[in-house]
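Yeah, one chain of the complex is gone here, protein chain that is, but the others are all in their spots.
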Amino acid sequence: MDLTIRRRDQLFGYFLTIPGLATLIIIIIFPISFTILTSFFDYTLITPNHDVFVGFENYYEVIEEDYISDSVVTTAQFVFLTVFIELIVGFSIALSLNNIHRFKNIYYLIMLAPLLMNPVVVGLMWKMILHTELGIINYLLKIINIHRFNWLGDNSLAFVSIIFVDIWHQVSFMTILLLAGLSALPKEPYEAAKMDGASGLKCFIHITLPLMRPVIIVAILLRIIFSVKTFDIIYIMTKGGPGISTDLISYFIYRSAFFSLDISRASALSVGLLLSVIMFTLYLYKNMNYTNKHG
Amino acid sequence: MKKLIILSTIFAFLYTSHLHAKTIRILMETVPDTRYLQELLPEFEQQTGIKVEIEAIGYVDMHTKLVPQLIAPQGSYDLIVVDFYWVGEFTKAKWLMPLDDLVKRDNINVNRYIPALMNLVGRVDGTIYMLPFYNYSMAMVYRKDLINDPNEKANFKAQTGFDLKVPTNWSEYWKQVEFFTRDKDNDGKNDFFGTVIQGQRGDCIAMHWSNFLYAQGGRYNANNGEPLLNSAAAISAMAYYKEAIAKYSPEGSASYCFDEAFNIVAQGNAYSLTTFNIMYAGFDDPKSSSVVGKIGIAPNPGGGLNGAWGWAIPNSSTQKEEAWNFIKWAESYKIAKKRAMLGGAPTQSKIFNDPDILRERPYYPILGQVLAGAQEFPVFTYTTEFVEKVGRELNLAATGEKEIEEAMNAANKAYRKLLVKDGKL
Partner (left out) sequence: MIWFLKKHQKNLKLNKINKFTSHFILILFSLIIFLPIIWLLRVALTNKVTAYKIPPEWATLNLNNFTEIFTNNSFTNYFINSVIVSIGSTAIALPIAASMAYAFSRYNTGGSLLRIIVLSTQLLPPVIIVLPLFTLYLKINLLNSITGLILAHVTISLPFLAWILISFFEGNVIYLEQAARVDGASRLQAFLYIAIPVSSPGLIAAGLLAFILSWNEFILALILSGPQTNTIPVGLSSFQSHRGVDIAPLAAATIFSIIPVFLLLPFIKKYLISGLSLGALK
């Protein structure tokens, strides 16, 4: 009797996933297999065919590529900083929004605005605002007698600038998710805690955080994935410079594919990226879920 | 009865001509020249019955959009414009249709084009693949009101012993750059600059720095094809570049590209700038400049970087004959002249001598000089990769992150590797 129910459960599960899987397989799996396949051949825009098999040569070339380790390190730093800061800021905003009545709609609309802006325009807008001579920020700094900053032309400052711009652009992503999670939380645990005289902070740590765990994990994972793909801001604002200080890996790959015309090398890079992020995601996911089940 | 026959004939004619109305699709860049062409399109459609659909997108995305269409056996575009940058790549990949037969068949005189342009976006290794559409070679823009100001003239003479005039050699120019960099509001920081460097990594610095190279008498290649990026001239050019960034150009210059630099001059904060000659018109547009009427144009000492776009018919085009008709029409003297009158950047020599044009655009003789002295940028299969790699090294040197010699050697090595890969060495 028990088996039949489980069997029926499984069948229903398959029934629900088939449409999604079918779409993914048709549209995405082909390009992915193409990419993986191509990474083992010599496929360039000059010779767009799979005639010449080169095994792992593309991968060796990728590892030996100038500055690739710098790019990986820069990307890792970028991803960590943006996701971490966005989590904190996004959570604060979500908690605050959840806590008030008045003006909620207005705040929400304001928060939403940057996300609706095309990344290219975000880049152009901030390039204008951060212009060293003609930008409004340096002008305001001058008025209050603070020294002007070389936002995009100084190595370390450029890195900080792109992190700031990315956070400005994407923090609402976290906010939307976390707020939705917060609004779905049940009342009872809080009421019970109030009866016992628990303070707000204690409520947060012992009730909110554990209950929000699934949503937080998803938000972090997705943000990491999108962060690794950050491209437009670099392309518009710095082109990986000054020097190599903002050379993120997605821009690196773009240069290989479209500037070097070497699709096979870009494919190898992408496969490498794909594998690393998958492994990292798997590791994070398994760990977080493990503690969840036992927590 | 007669009326009916006439009416039906007319109707039948209109109907069938509509049936046969072909449409050619062109991918172009959103620049004024495209707009001028679009204004003149109705003439073409009337003459030939062919409808033209121009799809205009921004420069940065054209290459990305074109490549898949060119690889496919049948693409969406019957006609394209090719940036000189991509010429090597497109021809090596055999994406463009050779035009020699058509040129011969229809008696097109390709000598009507300025030779430098025909070499850049016309012939590749002896075969004609394109016809030059418009040019954007680099030239120097400067504040002619300052050069003509008697006070400035007196001060300059007193300070340097030389006369203040349009510079014809590098050392003269550099003295002017130094002279004009000043702190106008006495707050301890310079706010008026002798020149504006466009040092952003990638194609911005590669194209801008080239002018410094040519001014030092340098070249990208020796006559035997060997790369010269670590020559004395190149190193000297980079030394000047660094000095400019440090002393004579706004603080963020290492990350500026053409637009940022344009705005500095347009806001009246700089004396000179080396940029695309097509940006010159922007300085006289009250919507984008506050120095209208104050900007002059002159050739870069030693020659400026040559740049242009050419018409080409992709092999994946499905209407090659119609596309060719369009090219012939757009490049006919009458239409080319009309485009120039509207403000386009011409490619045919005769236009520079046409009296009507000279009246409308009095600076054209100078433009002719600019084109006559324009220098070649290395165009081969791997130009885009070359620009990326060299652009990176140039930026590292310009920002002081790498020693000049080390960076130029690295750039030269990278360039050589690509030349070997392309079979040029």
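A and B label the chains in the order they appear, each numbered from 1.
Assume contacts are C-beta pairs under 8 Å (C-beta built on N, C-alpha and C of every residue); 3 or more make two chains touch, one makes a residue touch a chain.
Since this is a predicted model, take the numbers as computed values, not measurements.
Trainee: For the chain that's not shown, point to the residue among A:V73, A:I146 or A:I278 touching it.
Mentor: A:I278
Trainee: Taking the entire complex into account, which one of B:D61, B:D145 or B:E226 touches the absent chain?
Mentor: B:D61
Trainee: Across the whole complex, list the residues on chain A that are touched by the chain not included here.
Mentor: Spelled out for chain A, the touching residues are 8-10, 12-14, 16-17, 19-21, 23-24, 27-32, 34-35, 89, 92-93, 95-101, 103-105, 107-121, 124-126, 128-129, 131, 133-134, 136, 139, 168, 171-173, 176-177, 179-187, 190, 194, 197, 200, 203-204, 208, 211, 214-215, 217-218, 221-222, 225, 228-229, 231-232, 250, 253-254, 257-258, 263, 266-267, 270, 273-274, 277-278, 281-282, 285-286, 289.
Trainee: When the complex is taken as a whole, what residues of chain B touch the one chain not shown?
Mentor: 25, 29-32, 53, 55-61, 64-65, 67-68, 71-72, 76, 136, 258-259, 262-263, 266-267, 276, 278-279, 282, 286-290
The criterion applied here is as follows: only the chains that are shown with their structure count from here on.
Trainee: Using mean CA coordinates as chain centres, what's the chain A-chain B distance in Å?
Mentor: Roughly 37 Å separates the two chain centres.
Trainee: Can you list the residues on chain A that touch chain B in the complex?
Mentor: 45-46, 48, 67, 127, 131-134, 148, 150-153, 155, 158, 235, 237-244, 255, 258-261
Trainee: Taking the touch rule as given, give the residues of chain B at its contact with chain A in the complex, in rising order.
Mentor: Residues 60, 63-64, 67, 71, 89, 92-93, 189, 191, 199-202, 204, 250-256, 260, 263-264, 267, 269, 381-382, 384-385, 387-388, 391-392, 395-396, 399, 401-402 of chain B touch chain A in their complex.
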